[in-house]
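Below: one structure, written as structure tokens.
In this view, the complex is presented without one of its protein chains, the others remaining in place.
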Amino acid sequence: MDFTRRETMAIGGAALLVASLPRGAQAATVDELIAEFTGGADVADSGVELTAPEIAENGNTVPIEVSAESAEAIMVLAAGNPTPPVATFTFGPLAASHYASTRIRLAGTQDVIAVAKLSDGTFARTSKNVKVTIGGCGG
Amino acid sequence: MAEGVRPRVKVPRSASAGDAITIKTLISHPMESGQRKDSDGNTIPRSIINRFTCEFNGESVVDVKMEPAISTNPYFEFEATVPEAGEFKFTWYDDDGSVYEETKAIEVG
């Protein structure tokens, strides 16, 4: 789902967006979470990096990395999971870089989203589609 | 407390003052998501580690809010600045109220 927060704001708020989306319930959850994180502020399309595999061999353990220069916090969401929140990293004064890596669960092929709160008070987001393969054997 | 929970932390033994170092942490924990069902069809209740923090000499490096989408045996890698000799403190908070702690001293030379 390639919609931006900016567009959302432009059309006058989340409710309208939800109504216009084919998979509204799911999108609303992600959207609400982002709105909660940003307090409804504009979200830029650059300023945060997300690294994730294009294809994950198993959705149970998918390595991801997030980073943003001067981020205070980075929230990670998995749009297609039963519950989208994954983690929120809040960086302290002794964080040498605003970078973190972890391993996450993805219930299927979906977009992973990272939203960063930057030190100047603005927000940035990015997303990456991760294909989760379905094994042939499961042995 | 979930059974057999064991933290592992990788921190260099020494660094130069002001250096950025890489820290890796891993803790054995099932991270039961609350989405699974047992063989009788009953939902297995959620039981996860919901927060991880790293501090150095009392000052925060990173504070992570963790959700059920974090994999079994949670792993984190991040970078810390080492202003002086001291001690890293790592803390994991379990849904069941358990707190798992690990400390690592680092020398500055």
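Points worth noting:
Letters A and B mark the chains in the order given here, with residues in each chain numbered from 1 onward.
Definition applied: contacts are C-beta pairs under 8 Å (C-beta built on N, C-alpha and C of every residue); 3 or more make two chains touch, one makes a residue touch a chain.
Criterion: contacts and distances are computed from a predicted model.
Candidate names were "Putative hemin import ATP-binding protein HrtA", "Phenylalanine--tRNA ligase beta subunit", "SoxAX cytochrome complex subunit A" or "Thiol reductant ABC exporter subunit CydD", and the UniProt protein name of the unshown chain is "SoxAX cytochrome complex subunit A".
In the complete assembly, the contact with the undisplayed chain comes from A:Thr61, out of A:Thr61, A:Thr83, A:Ser97 or A:Thr122.
Although one chain is not displayed, chain A still touches it through residues 53-58, 60-63, 133-139. Think of the hidden chain as still there; on chain B it touches residues 4, 6, 8, 10, 24, 26, 28, 30, 71-73, 75.
The rule is simple: only the chains that are shown with their structure count from here on.
The touching residues of chain A, when paired with chain B in their complex, are 60-62, 78, 81-97, 99-106. By the touch criterion stated above, chain B contacts chain A in their complex at residues 20-21, 33, 35, 55-56, 59-72, 74-81, 83.
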